[in-house]
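The complex is shown incomplete by one protein chain, all other protein chains being positioned as in the whole.
Up next, chain A:
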Amino acid sequence: MDPLRRSPSPCSPQASSPESPPCEMLGYVGIEAVLDQLKIKAMKMGFEFNIMVVGQSGLGKSTMVNTLFKSKMWKSTPPGLGGPTPQTLQLHSVTHVIEENGVKLKLTVTDTPGFGDQINNDKCLRPLDIEFLQRLCRTVNVVPVIARADSLTIEEREAFRRRIQHNLKTHSIEVYPQKCFDEDVNDRILNSRIRDRIPFAVVGADREHMVNGRCVLGRKTKWGIIEVENMAHCEFPLLRDLLIRSHLQDLKDITHNVHYENYRVIRLNQSHVLPRGPGWVNLAPAPPCQPSSPGLTKVCRWAQDNSDEDS
């Protein structure tokens, strides 16, 4: 059986109810007007999106976020002028509401200053990165990005990308878009193309320059201006399109339907092994047959859904 078809995506309906007869309508009824009703409701409520950027400071994370959302989310710290790297990992969030054509988006960006090693230009993923990515991929959608790509030539970029892809594959790290959530052929084709280009090599810039009479976002260097939104220069547009223009809703859906549900199952079953926080209460201990590693739960989950369906 085609492994890609086996597991249902969180966004597609299942035939969990008995087969209902399809009916032919003899004329227009107006059912499709429900889509507009949905849109109106969505516009009224607004959208939310939470993004976390991970990597050592100095890689251009703040600039990248600013470039993505074309606004000063963060004051980007110039290199060298930041304080000493904090010893412990601190999370730092900021929330903004941005609006475009009537669509309101409440965006929360979380930064992680003080995170360990970087994805260095001439090395592969280090053991720390690998361990971190493995754990992270089980709880959240991860999009790896090659930062500061302006110091790599196109060939170096490709080589580095292949190395990283190989590393990810060897250690079974499933980054977004995850293969197991492809619903149909179209999705698979589209997502395969994306998966081929991950990690995107990006450059961030929040200054505008004049190039050939056009005003573009870019980084000015002695040997030229790197245009951020020029596909020939860097892959920033790909990242932006993936994150914002085409897959934002999908990211949210997977987080809600898969990652949160997995967490919930673990939390309700094995709360006695999780670290205690305020208001923590020990729930009933887990029965002996439950799987213990969270990573397996995600995969098992879909198998279980299928078996629920069959039973």
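Convention: contacts are C-beta pairs under 8 Å (C-beta built on N, C-alpha and C of every residue); 3 or more make two chains touch, one makes a residue touch a chain; residues count from 1.
Note that in this section contacts and distances are computed from a predicted model.
For the chain that is left out, the UniProt protein name among "Septin", "DELLA protein", "Adaptor related protein complex 2 subunit mu 1" or "Disulfide-bond oxidoreductase YfcG" is "Septin". The residue from A:D36, A:E155 or A:D196 that touches the chain not shown here is A:D36. Note on the undisplayed chain: of the listed residues A:H92, A:K106 or A:R193, the one touching it is A:K106.
From the set A:Q90, A:S151 or A:Q249, the residue in touch with the chain omitted from the display is A:Q249, counting the whole complex.
In the full complex, chain A contacts the hidden chain through residues 8, 10-14, 16-18, 20-44, 47, 68-73, 95-103, 105-106, 183, 217, 240-241, 244-250, 253, 257, 261, 264-265, 268-269, 271, 279-284, 301, 304-305, 308.
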